[in-house]
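Quick one: the structure is below, and I'll ask about it shortly.
With one protein chain removed, the remaining protein chains of the complex are shown where they sit.
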Amino acid sequence: MANIEYLLLFLVGSAVISYFLTRLNSFIGSIFTIFATMFVFVSLAAYGFNMNLDTTVSLLPWFSFSQTYLGFFFVIIIAFIYLMVSFFHPYFLDKYPYKNSYNLLFLLSLAGIIGAFYTDHFLQLFFFFEMIIWTTMFLIPQGKSREAAVSYFGFSLTGSVALLIGIFVIYQNVGRFDIQAGLAGISGTTSVFVFVLFMIAALAKLGTFPLHIWLPLAHGNAPHPFSPVLSGALVKLGAFIGILALIKINPIGPVIGAIDLALGQYIIAFIGSLSIVFGTLMAIKEDDAKKLLAYSSMSHGGYILVAFSALNGFAFAGGLYHILAHALASAGAFMAIAAVARATGTTKMKELGGMIHKMPITYLAYLIAIISMAGIPPMGGFISKWLIFQAVIDRGMILIAVAVFFGSVGSFLYVFRPLAALFLGQEFREYKHVKEAPLLMLIPTFIIMGLNIYTGVIPKQIIDFINNIIGENTAFAPVVATTFTVTATYGTLNAGLIALIFGVGVAIAFIIFILMKKSRKVELMDTYTAANFVHDEHLLHYSVDFYAPLERMYEKQSHWMKKFYDALAHKVKEVGKLAKYLFMSNNIGVTLIWILVIIVLLIGVVAL
Amino acid sequence: MKSTKFTPVPLTKAETDKKWWEIGDFFRRNSLWLLMYCTGCCAIELPPAMTSAYDMERLGMGPMATPRQADILLVSGYLSLKTLRRLIYTYEQMSEPRYVVALGSCPINGGIYHDSHAVINQLDQYIPVDVYVAGCMPNTEAVMNGFVDLMDQIKHKRANGWKKYHENYSWYKANQITSLGEVDVHDEFHE
Amino acid sequence: MIQYAAILLFVLGLYGIFISTNTIKMLVSLNILEIGLNIFIISIGFNYQGIAPILSSVSDTGLIYVDPLPQALVLTAIVIGVGTTALGLAFAKSIYQKYQSFDLNDMEESL
Amino acid sequence: MSAVLLIAIPLLAAFISILFKKYSIYLLFAVTIFNIANVFLATEGIIIIGGFSPPLGISLLVDTYSKIALLLVNALVLVIAALNVKAYPKYGTILLLVVAGLNGLVLTNDLFNFFVFLEISGIAAYLITASNKKPITTFRYLVIGAIGSSLFLLGLIILYSMFGTLNMVDMIKEIALNNNYQELVLPFTLMFIGLGVEAKLLPFNSWVKGILGHSNTFSGPMIASVYASAMGFVLGRFITNLFNFEGMLLTVVLVILVAGIVLSDIMAFASKKSREILLFSSVAQASMIALLFVNGIIIWAVYLIIANALSKTVMFMIINKAQKDVGSDEVKSLQGLFANNLVIGIIFTIATLSVMGLPLLVGFTIKLNFLTELADAGQIWTIAFILIASVVEGIYFVKLLLKLWYPEGNLIKVNYHLSFKLVFAIIALALLTFGVYQAPLDKLDNTVDTVMEVVNNG
Partner (left out) sequence: MIVNILVGIGIALFGFALQTSIGGINRKIVGRLQKRHGPRWYQEFIDIFKLLSKRGISHGWIYDFGVIMALGGIIATAMFMPLTVDIVAFKQFDNFFIFVYLLAVGMLGMAMSASGSGNPWASIGVMRALTTMLAYEVPFLIVALTIINVSDSSSLTAIQAFQQTAGNNWFIIALPLGGLVGVLSLMGMLGKKPFETYIAPAEIASGPMVEYGGKQLGMLFILHEISVFIEVSLFVHLFLGGASNIFIFLIKYFTVYTVVNLISNVNGRFKIDQVVKFFYKWPLLLAIIQAFIAIYLGWVI
């Protein structure tokens, strides 16, 4: 079944079936969901890579589809994340108040995603976007917070509204809703206008500065198995819109001579870099592991924006590679946290410690994910960051580079924090009974671990596919890659070699280690305390305000954006109250005045 | 006719270990790191020993921050019941081989505090001491001499306090418990 | 000229509704307003020196009739106005029963 | 059958029902069912009453547009009355009056006759709102309504004095001949305001808060969906045929309507009471409908009226029932309402999502289509404002929904009768079906014409 239409209908159908199955038994329903997702993923993977999907439409006549490499790149990543996450459902669903609808909405949102990336019609794109938004919006409040869903919905809606206005501006100028024709057909001021609108949409979906407030709220409070989807998959919708705006629309505006880049792109890159800095600083400060990862998503969103606005083949490839690497990394990290949260019931780092002794595989999954997230070889994140760095250096974007490097180094700080506070350190007595995650949950964990390493060692296939996208959408030169190497402006990166040498180094270290005298195994509590007897492991666990000296430096400023949006909501409410006072008065006289005002106004205006 | 060819004599494992141990001893005696457990007045002798007057570093010695890293537990001065408990704890945390150097007369016989109810008179009842530096207080030359003595002992494989501790662990433990008493409630206020 | 008077009455009615807080007074103002309106309607049909628009055997060439339609309309309007007034008075009464007052200001809190 | 019966029968039945007070409600059922059947059978075209040929006398105009309106109004009255047959059994007579008045409003081709029906339906509305047991708000509604209809009458008399006719078709022709729009501003303004008062357009609608803010399962849906949709249809007829706003007048009206949409949504955003949220949303929708008519997007406005009427019926009934059982309509005190009422929750959610215009539901199709037409008309700023308002709308509705779904503390107990669930489920299903399968909507597209086209084409 390689017809997109059938896939969509299949998903909608299985969504309904899964609702009833879940009602019957949540385990059965979730297993069904796994198979449904797997079926879709396998169909996409089997036919999509070579663009062999059938796009003809027979049952849904008002839809039209077309396949592009770009769309497929996103779809396959997102479908993969969905598949991986669905393995978590059997163990989480019972905790949620409306578990029956969970699988339903989950599958519906996947249908929305497949539709969104395969459609060639703007209004359908909007249709699928809105569908994704509302289905996922109902998934989020099943977690911890309702407010989170509201803010997610608010910002997403702002984004899609901007998108829709942009679509209508295009329509007004081109007269068609066809995506390719529409993007190609606009020029001049219109294209700038559309660019701005599309970028607002992209920023909102990607959760980048200044539209990032929803990100930590939604990621942090969403149901544990849904956070990986949000961070690994859904924010990437913004990247897609970003590509449409930055690469496809690419309005002609003033060019900054020194770096040979259009002002619009530079502004977006600057916003991206603000996002990087902001996300990094906030992540460093955050205590909730999931919110921390959410802020890291924000900063990675910034990287993606910087990459796409650099308008350079390497940067574009780097950006796409980063989307893949970050999807895998953040999914891996969030899934590890989800496994911990399932076992312990919390994601607050100050309440956790020493989980490594109970959940070593989960720990490894998290470790590999964060290595990729921090852009350290031999994981995928390194290759993408390396490509982005090349472009930034090539352009000589110094101020952007400050942010890019800051975020890169800062990511060591924040990814390390959950590692230290949550997995390492003292083992808490309240978690003595905790066990490693069940096998079904370890399957995706292993797969993602493997893929994180794969993307970091053998870039060939991915780069080849990205070259297809480059050829399809841009005029950039393709990126040269052999099995293990990637070549960019300033040299060649041999990812395979790095991994090999790293292995050699570890082997040498291991030989040294094994040759020497065997160590005496001691308890964790038997640790240097300046000869004090400490028997409470909580006292020996350093996790609260981990980066206190650093945090102190920007503590006051860290709430500015949140305050701004709070104030905005408050102001809107006040306007509403004023309007109520003005229009909805209990006094009939007020209405009379309005009537008179309108009459006078109308007659006055017309008389003039 | 004797063959000129060198035929290595196969060594037994014990002999190999011994050889390695001797090599190790060379390194150990030339790099003695101190953990200074300074509860008494003798500690005042250490700054001159470390700085330019006597320059401990030329012997490869130096102060260390934690018992894990240190080779020598330097006990300077008297030990009360409370500090003894901590001393033992620290001693047990050190990596082996470990040596104990006791400064002054207090660890030997209680010194001027010998009749206090709270002071331990003989340190080697509780942990093995490799070198005593007598005097109240010993002057810096004596302290340095003590360290050189320890090196000499290591060289001649006589600095075996840490082995003794293992061998006579029950005896040491019994002494510790007799003096310090059992601790029933394990928390930081009772120990 | 009569039209100005009608408009004046109309505006007077509006003004009455605007300033009064007493339900009965408001209804009275409403009636004034409606009367103004009715007069206005009548005045539309008025023709100077026009005669009643009654069909008769007299030849009617050259005669000016007043427009009969507005008069018919006014009749209906008056009826409707009376109905509304009656309903309003009924509500005023029930307000009074509930709050022992005709003054809307007195029961501002109850809303 | 003649369309006259649509008005005459309910009017007659209203008088008869006074004699049989107990059975008045059943009479109503019979009449509405008859009316619905009648709508299908009625012949289209101009129906002359009393033998006077068109410019003279009263005539009715039956076309697809009015048929849709009649069908909707009668069906809704039937449903709402049926669902409230236990709680409010005594309103049969008044409802018959409502049916007569609203049918007349929709059908009549005579302006003064229109005014009469406006007053009849108005008086019926005042009586319905009396069931709120808030006489002050009703009184206020009455006064404002009376002022509104007086203004309408004033405007209409001015028109009469200008053109000497009350027949709408005739008037349209005269206006087209006259071609001096400047003079028409005053009467049009007055009539627009008069209708605006009834149709809940923003600055003229201060009565809404009192009436719908204290409504019950009966008066809420009656005012918010039946009256709103009838007034919407009527307003549409006037705006598209008679008023034909142009020039500065058009701009000012557009500004008023857009401001109405934005401000109402913001007011809803600032509200903490569930009924207030719904009523402000209705106000916004009313402005939206008027806006569409002003822009000549008739068919989607009609769909919007229908969708809105259906959704609002469901929403108001669910909330008002809950309010009745819980004793408060604060969102806070209704938290977790749907935790025990899953079906009701799903239906309410579907209705809300439809009002918000989210995909898979009919609201989305309508929204997208009228926005496309607005774009065709070059109204990009209007689109922008509508969409910005829709963000605010989305946020407050989602807030409301989530509060109602997720309990905090004690679970509240509200029982919905099976008939409620059944009817609501059908409505929700309809919203869903037409959201997914929109071919029938497109089919109707060409059959709704302006009055002149009807007249010209016979």
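Some points to look at:
Just so it is clear, A, B, C and D label the chains in written order, and each chain counts residues from 1 on its own.
Note that contacts are C-beta pairs under 8 Å (C-beta built on N, C-alpha and C of every residue); 3 or more make two chains touch, one makes a residue touch a chain.
Only a predicted model underlies this, so the values are computations on that prediction, with no experimental measurement involved.
Under the touch definition stated at the start, the shown chains contacted by the missing one in the entire complex are A, B. Contact with the undisplayed chain is limited, among A:G182, A:G375 or A:P444, to A:G375.
Which of A:I17, A:M525, A:M561 or A:L601 touches the hidden chain is settled by the complete complex: it is A:M525. One of A:Y6, A:F416 or A:F465 touches the chain omitted from the figure, and that residue is A:F416. Within the full complex, the residue among B:T16, B:Q69, B:S116 or B:N139 touching the omitted chain is B:Q69. Checked against the full complex, the candidates A:F406, A:F465 or A:F533 give a single residue touching the omitted chain, namely A:F406. Against the chain not shown here, subunit A presents residues 258, 354, 356-357, 360, 363, 367, 371, 374-377, 382, 386, 389-390, 392-394, 396, 398-399, 401-402, 405-406, 409-410, 412-413, 416, 419-420, 424-427, 490-494, 497-498, 500-510, 512-513, 516-522, 524-530, 537, 540-543, 546-547, 549-550, 552-553. Within the complete assembly, residues 20, 23-24, 27-28, 30-31, 51-52, 55, 57-60, 63-71, 93-97 of subunit B touch the chain that is not shown.
By definition in this document, only the chains that are shown with their structure count from here on.
Between subunit C and subunit D, the least number of touch steps comes to 1. Here the largest set of C-beta contact pairs joins the chains A-D.
Put simply, the C-alpha centre of subunit A and that of subunit D have 43 angstrom between them.
A straight line joining the Cα centres of subunit A and subunit B is 57 Å long. Subunit A and subunit C have Cα centroids lying 67 Å from one another. Among the residues of subunit A, those in touch with two or more other chains are 586, 588, 592.
Among the residues of subunit B, none is found touching two or more other chains. Taken in their complex, subunit A has these residues touching subunit D: 61-62, 97-98, 123, 126-128, 130-131, 133-134, 137, 141, 146, 149-150, 153-154, 157-158, 161, 164-165, 168-169, 171-172, 572-577, 579-580, 583-586, 588, 590-592, 594-595, 597-599, 601-603, 605-606, 608.
Against subunit A, in their complex, subunit C makes its touches with residues 14, 17-19, 26, 104, 108, 111. Of all residues in subunit D, only 112, 115-116, 119, 122-123, 126-127, 130, 134-139, 142-143, 146-147, 150, 153-154, 157, 160-161, 166, 210 touch subunit C in the complex they form.
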